[in-house]
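Removed: one protein chain of the complex. Kept in place: all other protein chains.
Chain nomenclature is as follows: A and B, assigned in order of appearance, with residue numbering initiated at 1 for each chain independently.
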Amino acid sequence: MNASVIIFYIIAAFILGAGILAVTTRKIFRSAIWLLFSLIGIASLYFWMQVEFVAAVQIVVYVGGIVVLIIFSIFLTQKSGDEMPKPLKNRSIFSALAVLFGFAFTFNLIKQYGFKQIESTPFEVKVSDIGNQMLSTTEHGFVLPFEVVSILLLAAMIGCIVIAMKVKHNEQ
Amino acid sequence: MGIDFLILMKHEWLLIAIIFILLFIKVGSKEWKNESILNLINILLLFNCIVGFFWNEGGILFNEMFKTDALIAAEKNILNLGTYIISLQSYSWLKNHKHVLEFYMLLLSTLAGMFFMISAGNLLMFYLGLELSSIPLAAIANFDLEKRKSSEAAFKFIISSAFSSGLLLFGISLMYGATGTIIFSELSQQLNGSPLQIFAFILLIAGFAFKISAVPFHLWTADVYEGAPVAVTSYLSVISKGAVLFVFVSVLYEVFKPLAETWYNVLFLLSVLTMIIGNLFAIRQNNLKRFLAFSSIAQVGFILIGISGNSQTGAASVVYFVLIYIFSNLGAFGVISLVSALTGKENIDDYKAFYKTNKLLSWVLAISLFSLAGIPPTAGFFGKFFLLMAGAGQGNYLLITIAALNMIVSLYYYLKVVKAIFMDTNETPIEKITIPSLPKLALFICMAGIVLTGLMSYVYEYIFSLISAF
Partner (left out) sequence: MSEITVTHILFVSTALFFTGMYGLFTRRNMITMLMSVELILNSVNINFVAFNKYLYPGKLDGVFFTIFVITIAAAEAAVAIAIIINLYRSHHSIDVEDASELKY
C-alpha cells in the first residue's frame, strides 16, 4: 500500500458513491449535484492516470457545460424542492437484480481475460501531439473524424435552435 | 491525395455542399417562398442522385478511415434514391411548414452520417457516422412542434438511441482492450474467440439490433413511428434501417468473419423472435403507422435470415431486398402521408371504402402492400425468395419453416387492410384527394420500382456481381 494506491481507492469510492446517489436520490436537484461530483471524480481519476488533457476536457465540457445545462433545464422545468415519486417497487428490485447480475457476469469475464500490462513504454499525452494528430491527414491523423464531428455539431445546433426557439404567435 | 480524394468522397461532398447552400440561403436576407425552396431542393437532390451513378471508383483514404468500392457506391445510390422519393412525398407536409430549410439541413446531414458509416474502415468513424445519422434525426422527429406526440417520439428516440450507442460503445471499448486496434482490417486478424471478445461482440450486435429494431430491442419503434411526422417515419423505417443493415452485413461478413459461428446463432435467435413478435403485434394494430412499424419489424426478421446465410447470395439478397423494401414501403407511406396531411386520418377503419373515392391511391397502396407481403408478381416476392434461399444455404430448415409460416400470417394482416380498402362499406369515406405533381411523381417511381426490380433479373445479377468478398 502506498499513497497512490490509497488515492485510487478514495477516488473510486467517490465516483461510485456519487454515481449511485445520483441515480437513486428522489430530489432532482440533488441528483444533478451528485452527478456533478461523480463527474469531478472521473476527472480526478484521469489526473491520477496522468492523462491531464482528457481530465481538463472532462472538467470543461462535462462539469462546466453539460451539468450546467442540466441544472438550467431543471430550473426551467421543475419545482426544485419537490420529491420525485418513488419508482415502483417491483421494477426497482428487478432492475437491481438484473444490473447486479450483469455486473457480476461482465466483471468476471474481464477478470478471467487477465489483461497483460506493458510496463516498458511510458505513456504520455502531449497536447501538441493531440493537436497535430487531430488535424493531420497522414497516418494516425484524425482530420476526417474531426470534420464529421463538426458537421454533427452544426446539425445539433440547428436542431436545438429550431426546437427550443419560442414561437411567436401573431395575434392581431 | 489530390484529385482522387475529391472523386472518392463524391457522395459526401455533394451532400455537404447542398447543406451549405441551404445554410447560406437561410442566413441570407432574402425571403424565399416555401414552394420555390422545395422546388430548388428537389432539383438539387435529383442532381445529387444522378451524379451518384457516375465516376465511381474504389479506394481507401485517410489511413483506412474511409473506404469505398462499387458495392458501397451502389448502396449509397440506393439511399440517395430513397431520400429523393421521401423528399418528393413530403411536399404537401412541408409546403406549410415554417422550417423547411432546417428540415433539409438536418435530413441531409443524417444522410451524410449514413454514408460515412457505410464507408467506415475503423470503429471511430463507424461510431461517429452512427451518431451523426441519429442525433439530428431525433431533432427532426420533433418537427411537428406543437404536437405533444411528436416531442415524445423525439425524446424516446434520442434516449433509446443513446442507450443503444452506450451498449455499442461499451462493446467497442472492450473490443479495443482485447485487440488493441480500432481499424477493421487489423481487428479481424486479432479475433481469437475468447469469452471477453465474444461478449464485447454481442454488445456490438445489441447496439445494431436496437438500430434495426430487432426484437427484443424494438420497444421504441412503434411509439416513435406513430408520433413522428410521416416523412420522418418513412425515413426512419426505410433509409436509416437500410443503411444500418448495409453496415451490419459488411461488418459481420468482413470484420467478424472469424466469429461466424457465434453470430449465426445470435442471428437465428433474433430473427425467429423478430418475425414472430413483429407479426403478432402487427395483427392487433389499428393505426396504419403503427401497423407499418410492426410489419417492418417483421420484415427485419426476414432480412436477418438472409444475413445469416453468410455467403455472396446472402449479401446480395440483403441489398436487393432493401432496394425493393424502399420502393414498397415508400409506396405505402406515400399514400398515408398524402391522406394524413390533407385529412389527418391514420386509422385502418378510416380507410374503409377508400377505393370508392380514390381509385389510383387505393391501387398504389394495395400494390405496395402486396409487395411487402411477398405476393408473386411483385418484386417483394423475389426479394423474400432470395433471402430465404440465402438462409437455406446454411441448411437450417427449421428457420426456413418458421419463416414460411410467418409469411402466411403476414399475408393475413396485409390482406386485411386491402380488404378494408376495396370491400368494406363506410358511411363517411375519405373524400377525393387531388395529388400534387411531385408526390405523384414519387408514387410513380415507387410503382415502377416495384414492377421493374421484380421483372428484370438484371438488377439482382448486377448487385450479385458487385460483391467480391467471397
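We take it that contacts are C-beta pairs under 8 Å (C-beta built on N, C-alpha and C of every residue); 3 or more make two chains touch, one makes a residue touch a chain.
No experiment lies behind these values; they were computed from the predicted model shown.
Contact with the chain that does not appear here is found for just one residue of B:Leu6, B:Ile50 or B:Ala162, B:Ala162.
Annotation: of B:Ile41, B:Ile72, B:Leu88 or B:Ala153, B:Ala153 touches the absent chain (contact as defined above). With the whole complex as reference, residues 1-2, 4-5, 8, 12, 15-16, 19-20, 22-24, 28, 31-32, 35, 38-39, 42, 45-46, 49-51, 53-54, 57-58, 61-62, 65-66, 69-70, 73-74, 76-78, 84-85, 87, 91-92, 95-96, 98-100, 102-103, 106-107, 110-111, 114-118, 121-123, 125, 129-130, 133-134, 140, 142, 145, 149, 152-153, 156-157, 159-160, 163-164 of chain A touch the missing chain. Touching the omitted chain from chain B are residues 123-124, 127-128, 131, 135-136, 138-139, 142, 145-149, 151-156, 158-159, 162-163, 166, 169-170, 172-174, 176-177, 180-182, 219, 222-223, 226-227.
Assume only the chains that are shown with their structure count from here on.
One inter-chain figure worth recording: chain A and chain B are separated by 31 Å, centre to centre, where each centre is the mean of the chain's CA atoms. Partner chain B is touched in their complex by these residues of chain A: 106, 109-110, 112-113, 115, 137-145, 148-149, 151-152, 154-156, 158-163, 167. Residue ranges on chain B touching chain A, taken from their complex, read 1, 16, 19, 61-63, 65-66, 99, 102, 105-106, 109-110, 112-113, 116, 124-125, 128-129, 131-132, 135-136, 138-140, 142-143, 145-146, 154, 174, 177-178, 194-196, 199.
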